[in-house]
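Take a look at the structure below.
Let's turn to chain A:
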Amino acid sequence: MSAFKEFKKGLWAESPTFAMLIGMCPAMISSTAVSNAVGMGLAATFVLVFSNLFISALRNMIPDKIRIPCFIVVIATFVTIVDLSMAAYLPDLHRILGVFVPLIVVNCIILARAEAFAYKNGVVDSIADGLGMGLGFTLAVIILAIIREPIATGKILYAKDFGFEGIKLIPAKFAAALVDKPVGGFMTLGFVLASINGITSRSKKAKQASAACAAKEV
Partner candidate 1 sequence: MAVRTFVGGIHPAQCKYACDAGTVTAPVPARVTVPVGPSWVGYKVLAPKGTEVKVGQKLADNEGFMCVPTHSPVSGKVVDAKPYRAHTGLEFLGITIESDGKQELCEGIAPVEDLDSMTPEEIRNVIREAGMLGMGGAEFPTHVKLSLPQGVKVDTVVVNGGECEPYLTSDHRMMTEKADKVVHGTYIVMRSVGVKRAIIGVEDNKPDAIAALTAAAGKYQGIEVMPLKSSYPQGYEKAIIKATLGREVPPGALPFSVGVVVVNVGTAAAISDRFTTGLPLIKRYVTVSGEAVSRPATVEAYIGTYASELVELCGGVKGELGKAIFGGPMMGVAVPSLDFPITKGTSGIVLLGRQQALFWKEMPCIRCGRCNEVCPMFLQPSEIHKYALAEDMARAEKLFAADCMECGCCSYVCPSKRPLVQSIKLAKQYALARRKK
Partner candidate 2 sequence: MKELFIILLSTILVNNYMLARIMGTCPFIGVSNQFDTAMGMAAAVIFVMSLAAAVTWMVQYYLLVPLGLGFLQTVSFILVIAALVQLIEMIILKMSPTLYRALGIYLPLITTNCAVLGVAVINVREGYNFIQAVISGTGGGIGFSLVLIAMAALREKLNTAPIAKSFQGFPLALIITAQMAMAFLGFSGFNLEKLFGL
């Protein structure tokens, strides 16, 4: 039960990208296309789950003073595994994500979860947390990609590795190439965050108003 709670929180309420605002660099790079987003998201999730697993399992062994180097070695190991596998099996994605695959190591999400959660919690909860956070990151990146990809290229779901040609949404002439660049990523994330803020504050207000009404009736 608690494990499910740990899993759920990462998806939205404590979404690493939308709520905690960490791990933004890979989000910027990989949200240019839905396929890249899925690739980066799953890679990060894989690393998160396994690093959380190992760190929580070893947490009683790792002394406080050298915990960061230990965490980072564990994380880097899994990242390298992902990097090598991706180069072997998904070369096109590997080429697009380029230097950012090894840089998953320094994706703040992973170290932050190791530090803030896995080091303090049990193995099952940590796996759940890692999975939740990872999928939360994936979800966030996909949302960004769903906005960015069609604006930038006019198509959506283009994935060369899998032979998807993509679905045409707007004529290529109108596609804003800049959105494909980090500029568009930052802008998109900024507007998405603002919209989330706006929606949550509105729903909060509505909740308060209805609560106030209820209070009056009583």
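Regarding selection, all candidates are chains of the complex that A comes from, given by their letters.
Observations on the model:
Here is the rule we use: contacts are C-beta pairs under 8 Å (C-beta built on N, C-alpha and C of every residue); 3 or more make two chains touch, one makes a residue touch a chain; residues count from 1.
All figures in this text were calculated on a predicted structure; none of them were measured in a lab.
Of the numbered options 1 or 2, all belong to the same complex as chain A, but only candidate 2 touches it.
Looking at the complex, you find that chain A touches candidate 2 at residues 21-25, 28-29, 68-69, 72-73, 75-77, 79-80, 83-84, 99, 102-103, 105-108, 111-112, 178, 181-187, 189-191, 193-195, 197-198, 201.
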